[in-house]
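With one protein chain removed, the remaining protein chains of the complex are shown where they sit.
To keep things simple, chains are lettered A and B as they appear, and every chain counts its residues starting from 1.
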Amino acid sequence: MKKYISKRILVSIATLLFILLVLFILMDLMPGSPFNDEKLSEAQIAVLYTKYGLDKPVAVRFFLYIKNMLSGDLGVSYSINKNFAISQMVKERLGISILVGAMAMGFGTVFGLILGIVSALKHNSWIDNFCSAISVIGVSVPSYVCAMLLAYFIAFKFKLFPILYNKSMPIFSLILPALALSVSPMANIARFTRSEMIDVLSSDYISLVQSMGIKDYKMIITHAMRNTLIPVITVMGPILINLLTGSSVIEKIFGIPGIGSLMINGIQQNDYNVTIACAFVYSVMYIIMMLIVDILYGVIDPRIRISKEEN
Amino acid sequence: MSVYNERDFHEDDFLYAHESGKKIIDKSYKATSYLKDVLSNFKRNKGAIIGFVIIVIVILMAFIGPSMNEHTYKSIIHGHECLTPRIPFLEKLGIFDGSYHGQNYYAAKGASDYYYWFGADTQGRDIWTRVWLGTRVSLVIAFSAVVIDICFGMVYGLISGFFGGIIDIVMQRIAEILNGIPTLVVVTLLGLVLPAGMVSIIFALMITGWIPMERIARAQVMKVKEQEYVLASRTLGASRLSIIFQEILPNIFGQVIITSMLSIPSAIFLEAYLSFLGLGVPAPLASLGSLVSDGYKSMTTFPHILAVPVVIMSLLMLSFNLFADGLRDAFDPKQLNK
Partner (left out) sequence: METVKKEKKDRVLSIRNLNISFKTAYGVVKAIRGVRLDLFKGETIAIVGESGSGKSVTVKTILGILDSNGIIDDGSIIFNYTDENGEKQSVDLVQMSQKEIRYQFCGKRIAMVFQDPMTSLDPTMTVGKQIMQPMIYHLNLSKKEAKLKAIELLDEVGIDQPEKRFKQYPHELSGGMRQRVVIAIALSCNPEILICDEPTTALDVTIQAKILELIKSIQKKNNISVIYITHDLGVVAKVADYVAVMYAGRIIEKGNINEIFYDPRHPYTWGLLSSMPDTDTKSRRLFTIPGSPPNLLEKIKGDAFAVRNPYALNIDFKEEPPMYDVGGQHRVASWLCDPRAPKAEIPVDLKERIEKMKKEATVYE
């Protein structure tokens, strides 16, 4: 188990370094980045020189870059908020993005699991077909389309929820965007849970439990769930990640001041620092989430937990 | 004992069958080929068939749609902005007659001779033409990205698996690291750096999509490597290349097709996402994503501009998912043996 965890951590670190390398190269290439902008004043250039060691060899520059990024100094904004520390901007917005993400993941997981389990139990009945239809639609319709639809019908036409983020009622005004964001993970989790559970329910050990006269509901809770959830957890990682993809657009649509909309602003206003900083933040979040999921998986599945120990 | 004494028995009932020259034919199960089994399995899945049909229709329309009426994708007629859909035969029934909030703007704008089957957008362009063109663009992008992914992924996986050893370890580590980078980040950064245009988008899409392919290819290579007939072929002097093609390719065929079918909706989605960020295809070219992005701006005032590309994009993605699901079930060994 320890071997497993340490291997995962090593790979994560390698990935992070690799990403930083890519971002570093990009910074160098982009016109208008602090590394080679002509319009900077003397004082600013001097500051940059000390921070990034612009006159030192590439390797040292890279090293300094890593040091800066990892210690939280993400550079300054160029056009959105001139010379404003990006790390400050990120700090303000990180909380909201995480909140929306968590709500979406919560809705998605709960409803997804329920849909999946119900479908599997009533395998091949009309309930199953109905739930599967919902899942397929959920997977196919992109999250921002859902967001647009929800925004249009529920917020605009029926006026049930506010159309834009409102600071005075943070949770309430985030429900609609979280729902829009949750459609895709919900559908994915539902489909996966369903297929895993159907496999589990037709397995020999379930037959054995049934042949020992254990009532069905008890069998499901004690045996089927555990064996189904283990693989589902492994899928949650990538699903969480895909949440990121949709979140930026959703933040834009609903006017939520999160990291996603910051990144979109950065792109649209050519503020490369901001874009790269946001990309970095996303990458870090992604890597941490993947690591957590991997470790969780190792802990829960006794086959991994124990066989590794015996090694 | 037996009630059968009362039954009418024939004279030769109790004679050996083979003596009477009776032909004994052993009717057993009909032998069917693998592909036939897969096909019949697939046909049972109604959703998959619907998906397939829709895909075919959409692809067809993407080819012929843009030339079906007199507008081109960039023809702008001023004064025709934001006209609602007007379809020749259906307008007599009272729907799609170009009216908007009760008023017929076609007449007001002097466009009584014109028909915009899906309406016109904010710049006076025909949505029907643009949407089918956009579909074509999106599909080309998606298919190209997926095909490149398949080729690259398979080759990568084949090399990694076939040679094994340190080559395999290094290649796998590289793949693992690349896998850890969120696709979103990669796609966005590439979109920033590369010049706008279809090629850049295809490039951005294919960057991470090859990894599942290479996994499949490599797993299969490892499996086949162990098997004895490959050893036998080698001792007979068959070149390594022919081994690869004959033994390995047919086995991964099914899985590769399924994975690629599933990647197409994600490619379409990613392309749309890029468009939304403004990093998509340059105007006046259209893709489904850019149409959605444009339409969004007029969502509350002229919903039809948004509705058309959204419906088509969702339909497309839905169909590919259904089709891919159907394929996956069709190839499923558990269901094949029935």
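Keep in mind that, in the parts below, a residue touches a chain if its C-beta (ideal position, glycine included) is under 8 Å from a C-beta of that chain, and two chains touch if they have at least 3 such contacts.
It should be emphasised that the depicted structure is a prediction, and the values quoted were computed from it without experimental measurement.
The omitted chain makes contact with just one of the residues A:L10, A:L208, A:I221 or A:I288: A:L208.
Here the missing chain is touched by one residue of A:M69, A:V136, A:I230 or A:M285, and it is A:I230. Residues of chain A that touch the chain left out of the display are 203-205, 207-216, 218, 222-223, 226-227, 230, 301-303, 306-307.
Listed for chain B, the residues touching the missing chain in the whole complex are 1-4, 9-10, 12-18, 20, 22, 24-29, 44, 338.
The rule we apply is simple: only the chains that are shown with their structure count from here on.
Residues of chain A touching chain B in their complex: 11-12, 14-15, 18-19, 22-23, 26, 29-30, 133, 136-137, 139-142, 144-145, 148-149, 151-152, 156, 241, 244-245, 248-249, 252-253, 263-264, 267-268, 272, 275-276, 279, 282-283, 286-287, 290. Every residue of chain B that touches chain A in the complex is listed here, in rising order: 47, 173, 176-178, 180-185, 188-189, 191-193, 265, 269-270, 272-273, 276-279, 292, 296, 299-300, 303, 306, 310, 313-314, 317-318, 320-322, 325.
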